[in-house]
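Missing here is one protein chain; the remaining ones are kept as they sit in the complex.
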Amino acid sequence: MSSLYDGNLLLPIEHVFRDPVHDYIHIQHQIILDLINSSEFQRLRRIKQLGTSSLTFHGAEHTRFTHSLGVYEITRRICDTFERNYATQTPGDGGWDDNERLVALCAALLHDIGHGPYSHTFEHIFKTDHEEITVSIITSPETEVYQILSKVSEDFPEKVASIIQKTYPNPQVVQLISSQIDADRMDYLLRDAYHTGVNYGTFDLTRILRVIRPYKDGIYFQMSGMHAVEDYIVSRYQMYMQVYFHPVSRGMEVILDHLLKRAKKMYVDPAIQFKDQLNLLGPFFEKKFTLKDYLKLDDGVLATYFTLWKEEKDPILSDLATRFLDRHPFKSVKFSSKTDMDLIEDLKAIIREAGYDTDYYTAINNSYDLPYDFYRPNQNTNRTQIELVRQDGTLVELSKASEIVSSIAGKVRGDERFYVPKEFLKPDASNEITLFEHLYDEFNRYIKNGAIIDPNKLVEDSPK
Amino acid sequence: MSSLYDGNLLLPIEHVFRDPVHDYIHIQHQIILDLINSSEFQRLRRIKQLGTSSLTFHGAEHTRFTHSLGVYEITRRICDTFERNYATQTPGDGGWDDNERLVALCAALLHDIGHGPYSHTFEHIFKTDHEEITVSIITSPETEVYQILSKVSEDFPEKVASIIQKTYPNPQVVQLISSQIDADRMDYLLRDAYHTGVNYGTFDLTRILRVIRPYKDGIYFQMSGMHAVEDYIVSRYQMYMQVYFHPVSRGMEVILDHLLKRAKKMYVDPAIQFKDQLNLLGPFFEKKFTLKDYLKLDDGVLATYFTLWKEEKDPILSDLATRFLDRHPFKSVKFSSKTDMDLIEDLKAIIREAGYDTDYYTAINNSYDLPYDFYRPNQNTNRTQIELVRQDGTLVELSKASEIVSSIAGKVRGDERFYVPKEFLKPDASNEITLFEHLYDEFNRYIKNGAIIDPNKLVEDSPK
Amino acid sequence: MSSLYDGNLLLPIEHVFRDPVHDYIHIQHQIILDLINSSEFQRLRRIKQLGTSSLTFHGAEHTRFTHSLGVYEITRRICDTFERNYATQTPGDGGWDDNERLVALCAALLHDIGHGPYSHTFEHIFKTDHEEITVSIITSPETEVYQILSKVSEDFPEKVASIIQKTYPNPQVVQLISSQIDADRMDYLLRDAYHTGVNYGTFDLTRILRVIRPYKDGIYFQMSGMHAVEDYIVSRYQMYMQVYFHPVSRGMEVILDHLLKRAKKMYVDPAIQFKDQLNLLGPFFEKKFTLKDYLKLDDGVLATYFTLWKEEKDPILSDLATRFLDRHPFKSVKFSSKTDMDLIEDLKAIIREAGYDTDYYTAINNSYDLPYDFYRPNQNTNRTQIELVRQDGTLVELSKASEIVSSIAGKVRGDERFYVPKEFLKPDASNEITLFEHLYDEFNRYIKNGAIIDPNKLVEDSPK
Partner (left out) sequence: MSSLYDGNLLLPIEHVFRDPVHDYIHIQHQIILDLINSSEFQRLRRIKQLGTSSLTFHGAEHTRFTHSLGVYEITRRICDTFERNYATQTPGDGGWDDNERLVALCAALLHDIGHGPYSHTFEHIFKTDHEEITVSIITSPETEVYQILSKVSEDFPEKVASIIQKTYPNPQVVQLISSQIDADRMDYLLRDAYHTGVNYGTFDLTRILRVIRPYKDGIYFQMSGMHAVEDYIVSRYQMYMQVYFHPVSRGMEVILDHLLKRAKKMYVDPAIQFKDQLNLLGPFFEKKFTLKDYLKLDDGVLATYFTLWKEEKDPILSDLATRFLDRHPFKSVKFSSKTDMDLIEDLKAIIREAGYDTDYYTAINNSYDLPYDFYRPNQNTNRTQIELVRQDGTLVELSKASEIVSSIAGKVRGDERFYVPKEFLKPDASNEITLFEHLYDEFNRYIKNGAIIDPNKLVEDSPK
């Protein structure tokens, strides 16, 4: 393949993008600039980073484009630190080989390129996989991304993809992009905290960049930085508890899920007259979509569908579309899937009696279903641990050194919630309750302190 | 009309929204909460505050929804200050009458509700007027906003609308919402600065809230706060110069303008086969749209059209849609409409020779065409001046007290630029120049220091 | 006593002080303004908030004056919230009685007024007690503070003092000023974080102010704010671990301690010619000081002594004064007082052999000796717990609701360190080691990973 330029080319003058989180994003390679300018990457401007969370935290309107630039920038800064302080001297000495920089930067920039609109819900309904699609975008000759990457070398796209897939041979590079404390997580915590306006997501990035070090098996942290790493873990925990798992965002997510489920059912049901006017979702309803089909989707396309569906005759489709666009979240109560499933059936019966189709108007949502990952080192995944290194070179796993981390490590977080239309719960002072007053009263006998209880049992005082 | 609740109702417990700029937005009236939850207001979540500026400053992805909450909040804080310190004692004493609070808050919240996607460009092509539509949304019985407002009193919607129209009798209320230093401008400067990540838009809001005072003819500022007001004016100036008038954003705006112009031309031309698949823009192409049609539009609807148009056969439509979605801005040079129009004709001829239709591939853009207003008190508009008040009660107009403000007052800012496809200007090191090399060379004879010059005249050294 | 004004007087116009942490400090009572302008309160401008910590975190040069204003301001904001949302209706209903506001504000402002220079060390050497002195300043007719307070009512000074002493009958007021999560701690965490430039001390003050509530037995927090309170506890923990317990600050503190010890010994030893030129410390050396003597002391007075002592003939006094003024901290190693006391004797012997008086050139310092308090609810102190309240009014103690808090609750934090002159530890590359090379080598046989080990035992791998 003839190449118009050497993909490795350094820009004669560094290019910068102003960034509210990192001040400047510094672009030093022509290839990085070209990737940012590619059609597939620009599409990330049209996909919100936090999906329905922006409907709870109104400032959080930032996109995956912005976040991807941030992951690139943190990776670049780590490479600078590694190169300055821990450059490899002899192969295998555990130092940093700066020849890895370009592939690491490309993987950092592109790690989320396969995401679609409201990925979590979309994947649930349409059985897509954003990581597979990321790999596909990077390695398919039809994409601009591939065209650009392949100018470096024929096997460069595959190399970049293998970092995403964690099969790249150098564990340092893999862990920079994907581990318990990687450039991805560091950027999204800071960025989501900045845009939501909460401050518990902030941690000491500059200090962490000072104590991060490469070694033979990946990356670790100097023991002197233990508290900075600990603080990062706690910030992450706080963001999950207070932002990512917020019940209201999930109350919008279940509406989205049911809305797409309804549309899919109508589309594939030959008995129903339901046409895809835009022909953009059709391939997904029919489970025969191409990469090209996928790359046409974004938040705006879905919202446009919903705007059209608001006027469809099907009352469920129209109502759910309205609830989503106009932001009328389902409300929820906590429950335990181990003990309360019978009670949920009782509640569903009440809801059905009020005339609702419980397939579309109730939902069970577990926060750990959310697309954000949490620290669970003991789980049955081959997750890399966070390692600290003492002065004499011996290692300690983080939760062994930190009682705080130990207290939250290895436990599945989040809660199980049962979602129903808000008219069943906590009416505002202004709400008119007329039709279903007895049903409403019956429903609320099952609720105490925001959780489901058995109305026929003695109520205990202990918190759920 | 029977009312389910008194529109004036205070919430039993204050409701808050977390906000990155003001920390919290405090909602104290049921009616404000209801307005926020209305369909027309939620739609603002889907319309970016800064339009194409987010394509230059990637962090600036915030929407008119967020900004509208901020304008409400600043207005609320000013009302609190006025009520605490300057409450009216006897009618006509120039103090603040807190009975005006609710109507002021509603007007603040709703002042931008008539905005559509990329308002400036959209209005240019389709001859719509966002202010008229704002009034229409507030006063049309079919809207949720009207339904909510009319619960306060039958004439309440008209009152709110008259503030937007500046015909409301109390000048204090009008100037809070719309004057040279109003809640609208104060919020957007702070918010745009926050999200772009620049800091020259910040000014001392808390200090300004301390020196703002009501008087018989509107609002003024204590002389002791002169420098704070001066700093606000300079911040505004800096934001216009560095953000709002940025040549790259305008290079995207001219593409958008030409793209919609092309689509409109194709739609109304009976000779061209061009169908509006979504039937959402049709009413606008045909100039017979309803309020309901307008309320279906948002950024995502336009982007969805562009995604569909990328695959249309018309090469201009398809190319411009691609340039917009994939962000390939036109580039520009400065010129003077007084002296350089002949040179521009020369340049257009070169561009035509290269095969471009100059109706769609060149543009003149003057930054003062942008939808943001700038301080020009001497212009032929009935603009309210910023007045300062001395200890003895006498007034001084701001530019009389501040040499800095005086230096930038009353002058039209911004520059005139001629836009062309980027292949004609400053190729990257990597660009391949083959076909049009002689045209490119010819073109660049006309360019020096980023401005148009006459290649046949002796070049002077003075800056343009 | 005749009064020139009613102490309760509200200022006609609110007075403000610009504050980097709270933006503005709002003064609304004449008496508060007068207290701030009193001689005793202005003296706090000359006493650093963090003592020797500013020698480790150079930005932390703020004083107790600044902090005291901040504690006042947070208390004022809580009073506003309490009055607006939880005003008492009938006596004993657990609501907030706004008649308590003035006494609470005075106590908040004055809570630290008895502090002297480097309080912790000063009290250690001179057996003073800053809390006793605070009470004394408030209740002694000779002080300006007393004169101002007594204008409110004859018993007002005693009331204010009783809040400091925790004997005031209203537990809400006592807990606002002194509890595990009081205005004092909230201000110093934010302020110390701001000035040191670290961000782990920040927590969500505005959210905590929203969930704090009065009840019959004091103050508690709504369950919905649990994570905000949890985050506050973690921030506090991080500040103790990373700032307040920093080994280098303690390495300066032990020098200060030994320096004052030396001066005192010389002063009281009739055999030594040592004169107190300023006659400001004499009363303390002789243990017969008055309140007036105490109020003359500040950081600058101590530093002036040290400047004079640098030129004294006594080599220990002169050397320690130089080490303190020129900031040459002792260095330290961790040890365990349970197992390593013999090893410390070995080390002292080495140091003595090198010619140092180990009474003045070695020190044991336990970080929990520091003047900052840590969360230890299970200890044998009558400390108030942090209580959360559920929707149904039942209470939960914080560590029962938060696994993180549970993990750090009830444990004494900090470490034991053995301090020696820095020449014995980790010489810089540039250091010249000549005279004591064998002593240095012998000394360092006892050190591994920054902690003391027994050089004659098999070294285990486990962390200290």
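By letter and in written order, the chains are A, B and C; residue numbering begins at 1 in each of them.
Rule of thumb we're sticking to: contacts are C-beta pairs under 8 Å (C-beta built on N, C-alpha and C of every residue); 3 or more make two chains touch, one makes a residue touch a chain.
Note that the coordinates shown come from a computational prediction; the quantities given were computed from them, not determined experimentally.
Asker: Could you tell me which shown chains are touched by the chain that is not displayed?
Answerer: A, B, C
Asker: Can you say which of B:R77, B:H124, B:K166 or B:K448 touches the chain missing from this structure?
Answerer: If we include the chain that is not displayed, B:K448 is the one touching it.
Asker: Any idea which of C:S153, C:T167 or C:T307 touches the chain not displayed?
Answerer: From the options C:S153, C:T167 or C:T307, the contact with the absent chain belongs to C:T307.
Asker: With the missing chain put back, one of B:L50, B:I148, B:A401 or B:V420 would touch it. Which one?
Answerer: Considering the complete complex, B:A401 is the one touching the chain left out.
Asker: List the chain A residues touching the unshown chain?
Answerer: Interface residues of chain A facing the absent chain: 13-14, 16, 23-24, 85, 206, 210.
Asker: Against the chain that's been left off, what residues of chain B make contact? List them.
Answerer: Counting only chain B, the missing chain is touched by 198-200, 202-204, 223, 227-228, 230-231, 234, 237-238, 241-242, 390-392, 394, 396, 400-401, 403-404, 406-408, 411, 448-450, 461, 463.
Asker: Can you list, in ascending order, the chain C residues touching the missing chain?
Answerer: 4-5, 9, 11-12, 17-21, 23, 30, 37-39, 42-43, 45-46, 54-55, 57-59, 61-63, 65-66, 69, 194-198, 277-278, 280, 296, 298-304, 307-308, 322, 325-328, 428-430, 432
Simple rule for what comes next: only the chains that are shown with their structure count from here on.
Asker: From the C-alpha centres, identify the chain that is farthest from chain C.
Answerer: Most distant chain from chain C: B.
Asker: With chain centres defined as C-alpha means, what is the inter-centre distance between chain A and chain C in Å?
Answerer: Distance between chain centres: 43 Å.
Asker: Using Cα averages as centroids, what's the distance between chain B and chain C in whole Å?
Answerer: So the centroids are 51 Å from each other.
Asker: Which residue numbers or ranges of chain C touch two or more of the other chains?
Answerer: There are none in chain C.
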